[in-house]
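The complex is shown incomplete by one protein chain, all other protein chains being positioned as in the whole.
We just call them A and B in the order they show up, numbering each chain from 1.
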Amino acid sequence: MPGAQIETKLWVWQRLSAAVLGVCVFVHLGMIIYAVQGGLSAAEIITRVSGNFIWFVFYAVFILAVAVHAPIGVRTILNEMTLLSPKATHLVMAVLCLVILVMGFRAVIGLYQAGAGL
Amino acid sequence: MSNTIKVSVWRGAKDGEYQSFDVPRQPSQTVLDVITYIQRHIDPTLSYRFACRVGVCGSCSMTVNGRPRWTCRTHVDKVATDGTLTVAPLRNLEVVKDLACDMTTFFEKMNKAEGKFHPTKTRDDDFAFIKPDDKKRKQAAAGIECIGCGVCYAACDIVDWNKDYLGPAALNRAWTLVNDERDGGNAIRLAAVAGDAGCHACHSQQGCVEHCPKHLSPTHAITGLKRETAKAAIKGLLGGGD
Partner (left out) sequence: MKTGAHRNHPHYWAFVLHRVSGLLLALFLPVHFYVLGLAIEGAATLDGFLDWSSTPLVKLAETALVILLAAHLTGGLRLMALEFLGTRESSKTAVAVATGIAICTGLAFALNGT
């Protein structure tokens, strides 16, 4: 079947990134519920992440996994529920991946370096 | 409980309408009995299919109150709880006339999914010795009872949304052959079932499992195909272009 190789590979990447996200989301949700106690402030977020290499690595991995996972999912939805061509949905997927990577790393690098701005 | 049922039956082909009939209620009546009564006593122009009428052949599959079922195994008491019935042909298949659909696409997809046996031995070779508790044999056995009735195909949302989707029955059949030690066609077969019209289009909604009259699980077969095609793709064995 045409596209068999690519569809299968996308499926594999989707599941691999899902496995990584399973861990990341679990940690993230746990952290949010804990952090939200008594309200949330910028200082609190920055204190936690800025200069902390472990959180930085954690979020870097998180962003990489989401940048793989979300676009593949969106592509599937577009293929099934819109009249966009396979080429078009492939392009949308690539663009979305780029957007997540750029905006995500901008945010996480910003927060990592933000200690100095406090 | 009144002693008649109000039955709405689809008449025509793709363009058509529901026609209403009043059918006398009988004890232990099945929907097939109802349709047969209409055709024999009220309107002989009603077209429908059946054969064994005892739940073995799958010919009488129709949509009853929105769900695909074997009409010979559907008791009126169970479905016409308010004294009404709606009977239509199976979804996702082209209607020939009234309650009979064209099963051609359904069987073509069985072929497209490489649901045919590729022999590796000749009559001069010995039998294949496969133990009853062999894992692959059990996997094949779990899906082999499919009689191609089309109910799962009619129940499947992906078949509804994607005209090219091979469908649960074809993929289930392919899986039984993937697990058949005697078969030599897996290279072609895995390439045939992978892709967005193949096993990867399934999202495990399990409409097929919910409705299969033989309680098979095409979803289980499809997840098996997903794993096997993934292994093949990682090894670069899928081919198929792109």
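Here is the rule we use: a residue touches a chain if its C-beta (ideal position, glycine included) is under 8 Å from a C-beta of that chain, and two chains touch if they have at least 3 such contacts.
Small disclaimer: the values here were computed from a predicted structure and weren't measured.
Student: I'm checking contacts with the chain that's been left out. Which of B:S8, B:S47 or B:N162 qualifies?
Tutor: Here the residue in touch with the unshown chain is B:S8.
Student: Among B:P27, B:P44 or B:G66, which one touches the chain that has been omitted from the display?
Tutor: Among B:P27, B:P44 or B:G66, only B:G66 touches the chain that is not shown.
Student: If the hidden chain were put back, which residues of subunit A would touch it?
Tutor: So the residues of subunit A touching the missing chain come out as 15, 18-19, 21-22, 25-26, 29, 32-34, 36-37, 39-43, 45-46, 66, 70-71, 73-74, 77, 96, 99-100, 103-104, 106-108, 110-111, 113-114, 117-118.
Student: In terms of residues, what is the contact footprint of the unshown chain on subunit B?
Tutor: Subunit B touches the missing chain through residues 8, 18, 65-68, 86, 88, 91, 142, 154-155, 157, 203-207, 209-211, 217, 219-220, 223-224, 226-227.
As a working rule, only the chains that are shown with their structure count from here on.
Student: What's the distance between the Cα centroids of subunit A and subunit B, rounded to whole Å?
Tutor: Distance between chain centres: 39 Å.
Student: Show me the residue ranges of subunit A that touch subunit B in the complex, using the header's touch definition.
Tutor: Within the complex, subunit A contacts subunit B at residues 1-12, 79-81, 86.
Student: Touching subunit A in the complex: which residues of subunit B?
Tutor: So the residues of subunit B touching subunit A come out as 158, 161-162, 191-198, 200-201, 226, 229-230, 232-234, 238-242.
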